[in-house]
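What you see is part of a larger complex, with each chain still in position.
As written, the chain order gives the labels A and B, with residue 1 at the start of each chain.
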Amino acid sequence: MKQFTSVHDVSDPFQLVQEALALKAQPHAHTDLGRNKTVILVFFNPSLRTRLSTELAAKNLGCNVMTLNVADGWKLEFADGTVMNAGTAEHIREAAGVMSQYADILAVRSFPGLEDKEKDYADQIMRAFMEHATVPVVSLESAIRHPLQSLADWVTIEEYKRRKRPKVVLSWAPHPRALPQAVSNSFLEWMQQAPVDLVLTHPKGYELDPSFVGDTPVIYDQEEAFADAEFIYTKNWSAVYPYGQKPEVEKDWQITEAKMALTNKAFFMHCLPVRRNVVVSDGVIESPKSLVLPQAGNRLYAAQAVLKSLLENV
Amino acid sequence: MKQFTSVHDVSDPFQLVQEALALKAQPHAHTDLGRNKTVILVFFNPSLRTRLSTELAAKNLGCNVMTLNVADGWKLEFADGTVMNAGTAEHIREAAGVMSQYADILAVRSFPGLEDKEKDYADQIMRAFMEHATVPVVSLESAIRHPLQSLADWVTIEEYKRRKRPKVVLSWAPHPRALPQAVSNSFLEWMQQAPVDLVLTHPKGYELDPSFVGDTPVIYDQEEAFADAEFIYTKNWSAVYPYGQKPEVEKDWQITEAKMALTNKAFFMHCLPVRRNVVVSDGVIESPKSLVLPQAGNRLYAAQAVLKSLLENV
């Protein structure tokens, strides 16, 4: 593995899931691998879970970690040929080139603006780091993907599944704000490679980008989709068409005990943070079927598996 | 010790003071204790001394440390049953549950609003972490207590006292802003367990909460209180009734050389930061009797003693 920005960077995703599970069993078995190696985490948006789990993953492997929050302070130029006499103070070519000299791995979090689909789906910040960094780049979530989350999700499904090929439903749920499609996009492209029967359910108007949906069946009736499900993976996202909007939805798409009762004793999954009693009822998230904490816990081992794989090639 | 949020969590405070002094003599004698252990520090308010001393204490014990400043970025919900469709984005149940998976010890700083006494004295943030974290919680100052400061203060008194049972005076002093009562509350409850004769002095209108004052004698005449004192511990606080206000004070309560001359060659103590020539005169804080720097230095060993004790039980 030369970088980790989507499932397409991983030659054998299932093997990576197994690696994460092995690290969960023995998180400190490789504390020498990262000796004198440095991971720099760059956050263009603040982060809690991703920062803590990735920092700890790097430390568990014996790496140095340096974390940079650049929310406001660092105005990067991404366009080539610009006369930089306005707001931007440094070109990504220099920024990535400099940081590559201080790091063995560069991990980056960016975020969509949710105003211009073409611009967001070009994934400019992540692609610029991929192009100009001279060390492996790890996505800590980009404008359109969140592969570390999806890997952790797969690890969790692998741990909790009751049969070889469970039915997994990705269900839209309501939210007061317009959110990115990154988690859902990534979940689809990872699950399409997993030994599961994947179904996507959401209200009309919330169709995801076809390049991520692929052949995954879409069922617009949430209750129908839940039949026989063994995992309900829930996430809000804003519309792709018209981009970033929140079209009205007639029914209540919140995940409730009544809806969970339609499934085959399904587990409930969500990447967190989650709005209780909007996305999911207290009853569901606090039930023994709720996997939200194990999922977050597995973020650590997902990150550690990725960093380990990259360090072995550095 | 299972957590460290007040003196009531400590079965033998004097023993903890002795532990801190032992660590001061040999700060690097236990660098293996924290190997592969992680301390997460969460600051809901910015911090200088507390952050540096606690980070270093953890590192002296060989721990990983991850520090999170969440001043603005992280809107937590503390109430149960809320429909979270407004400002809060994550429930403390998930937040504490997630961080507990990345940490062996969770240390938290919060702060009072100074507008609603009942709310502040319920100490909501600290109590929520105590309830929902699954690892030991350390208070880095809460709305109503600052136990690491008080432990460092006791260590300092232990180092400098000239006889077995010195007279210690906690004296209010002026300040341009309305400040919390946390340091003073904690100092009272720790000193009430220490081998000292404790006296509290402040202007009328600045009575502290009776649950912290207990049997400690209150003398409203600062000069009378200072007679025979061997330690003058100074701190401003805003009124408890009416809560968070700053009632007018007739006399000047600043700690001056003239007032220190009334004592029994007392040492001057303050937790810092301190407003010079408002709280205390330059002459007093720069005199050989000033212990403000040793106090701050002892913050390190107080934190290290607490973390060591918790790590031994993890």
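Here, contacts are C-beta pairs under 8 Å (C-beta built on N, C-alpha and C of every residue); 3 or more make two chains touch, one makes a residue touch a chain.
Model, not experiment: these values are computed from the prediction.
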{"item": "Identical protein chains across the whole complex (2 displayed)", "value": "3"}
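Please note the rule applied: only the chains that are shown with their structure count from here on.
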{"item": "Rotation, 0 to 180 degrees and nearest 5, that superposes subunit A on copy subunit B via CA atoms", "value": "120"}
{"item": "Cα-centroid distance, subunit A relative to subunit B, in whole angstrom", "value": "40"}
{"item": "Touch list for subunit B against partner subunit A, complex", "value": "36, 38, 40, 64, 66, 68, 70, 73-74, 77, 80-86, 89-91, 93-95, 97-99, 101-102"}
{"item": "Interfacial residue positions of subunit A with respect to subunit B in the complex", "value": "27-28, 31, 46, 48-49, 51-53, 55-56, 59-60, 176, 272-278, 282, 285-286, 292-293, 296-297, 300"}
